[in-house]
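Here the complex is missing a single protein chain, while all its other protein chains stay put.
Now for chain A:
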Amino acid sequence: MAARLALSRWRAAPAAAGRGPLLSCRRWSGAKADTVYDVVVSGGGLVGAAMACALGHDTHFCDKKILLLEAGPKKVWEKLPETYSNRVSSISPGSATLLSSFGAWDHICNMRYRAFRRMQVWDACSEALITFDKDNLDDMGYIVENDVIMCALSKQLEAVSDRVTVLYRSKAVGYTWPYPFPMTDSSPWVHITLGDGSTLQTKLLIGADGHNSGVRQAAGIQNISWNYDQSAVVATLHLSEATENNVAWQRFLPSGPIALLPLSDTLSSLVWSTSHEHAAELVSMEEEKFVDAINSAFWSDANHTDFIDSAGTMLQYAVAFLKPTKVSARQLPPSVARVDARSRMSFPLGLGHAAEYVRPRLALIGDAAHRVHPLAGQGVNMGFGDISSLVHHLSAAAFNGKDLGSMSHLTGYETDRQRHNTALLAATDLLKRLYSTSATPLVLLRTWGLQATNAVSPLKEQIMAFASK
C-alpha cells in the first residue's frame, strides 16, 4: 500500500493535470484499446438471454452497450419442430409479465404453450391432497418448452441488435476484478478474457452461467450446496385419450415426486425425481414397462396404511364439519399410453445458494445464484424474478446517471431477492425431505398438515401468490 502510494506520487508529479500512465503489473498493454461495455451478461441460457433482452429493451439503456456471451452455438429454427422437446418449464404469471414486457411472450404465443388452471398435489402414503386453482379459473401458469422460450428470446435480441451484441461460441476463461478502492494506476473495470484470447472490459458483469457458475467461482463467492441423491427423469408422453388437459399433477412418492405437466390435448411432459439407480433403470427400460411404471406411480395405493387412512379420514370429517362447502375428491390424472421415442433423459438434482449475490461490479442471477429441486416448478421463475428486480434497480441507476457497477443499488437487488429466494429454497428443501420418507409419524404429520392447508383457503392463496411472483 505504501509502495503504491509512493509509486503514484512519483507518477502524479510529472503528469500534473493529465492522467498518469495506466499500465500496471496487473494489466496488459492492450488495456486501453479494449471496448468498454456497460453490461456483460455471461451465459446465454434462459435467464442470461432474458436479462440481456430486458436491458436492451429498457428505455434508460438505449445508449448503453450490452454484450451477451454464450458458449454454445446459435440455434436457428426455420419453423417450429413438430415433436415437443422434453425440457419444459412452468412459467408463472409474474414471469409471463416479464417476458411480455420486452415482447418475447408474443412470440411464445405464436409458437406454442399450454396454460394450466389447476394443480393437484397429493401423497402416495395417504389420501391427503391439496388443489390449487384461482377463483375464476384463471390461468395459474404456463407450460412452455425451453427451446420455444429461447427462440422467442433470440428473436427479441435481434430486434435490439444495435445495443445488444451476442457472441456465440465465446466462453470467458479469465476474469480480473478491479480493486475495491480506486487506485491511481489501475483500471476500475472488470476485464474478461475470452477463449480466443481477446479481452474486453465492462462496468458490470452479470453472471448467468448456471449452477456451476464460472463467474461465481472466479469471484470466490461461497456457495452453499449439496447434492440430493436424486435424478430427474424427463420424457414426453402421449395420453390414452384426448382430454382438456389443463391440470398439472404431482404425486409425492417415497422415492420422490412424479409430475405430469400438460403440453397439449394429447401430450404431457413427465418430470419424475427418483433415486439415481431407479432413474437409470427408467431411462433404459422398454417403453411399455416405462409407461406401466408411470401409471402405477400415479394410481397405485400400495403405500397406504390403514392407520394413516383412518387418521386422515378423521381429520377430513372434522374439516367437513367446520367447512361444509368445499369438498374436493381426489381425482386421478389421465392415463398414459405411450412415450415419445428418444425423449427420455435424466439429470442429477441438487440444491445451491450463493452466500452473496453481488460484489462490486458483479451480480449473479438465475441458477448461478440459486439452484432448487424441481418439485415446486420454481427454478426458472426465481431466475426471472431476479431479472425483474435487477433490471428495475439498474434502470433507476441509469436514469440517475450512476455508475452501473456501484454497490449502492446492487445491494438493493441482493436484499430484495435473497429474502424471497431463501424462503423459497428453504420451503422446497423442507418439502423434499418431509416427503422422502414413509415413516409413520412424519406421514401422519404431513397428511394432517396437507389436509389442513387445503382447508384454509387464505393460506393457499398466499402460497400461490408467493409462488407466482
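Basically, a contact is a pair of C-beta atoms (placed from the backbone, for glycine too) under 8 Å apart; a residue touches a chain by one contact, two chains touch by 3 or more; residues count from 1.
Here is the rule we use: contacts and distances are computed from a predicted model.
Enquirer: UniProt names the one chain left off this complex as which of "Ubiquinone biosynthesis O-methyltransferase, mitochondrial", "TXD16 protein", "Phospholipid-transporting ATPase" or "Kynurenine--oxoglutarate transaminase 1"?
Expert: Listed in its UniProt record, the absent chain's protein name reads "Ubiquinone biosynthesis O-methyltransferase, mitochondrial".
Enquirer: Have a look at A:Ser187, A:Asn223, A:Ser346 or A:Thr447 and name the one touching the chain we're not showing.
Expert: A:Ser187
Enquirer: Have a look at A:Asp63, A:Glu286 or A:Asp306 and name the one touching the chain we're not showing.
Expert: A:Asp63
Enquirer: In the complete assembly, which of A:Lys155, A:Lys402 or A:His420 touches the absent chain?
Expert: Within the whole complex, the residue contacting the unshown chain is A:Lys402.
Enquirer: For chain A, which residues lie in contact with the unshown chain of the complex?
Expert: Against the missing chain, chain A presents residues 5-6, 8-9, 12-13, 16-20, 22, 36, 59-64, 181-184, 187-189, 398-403, 406-408.
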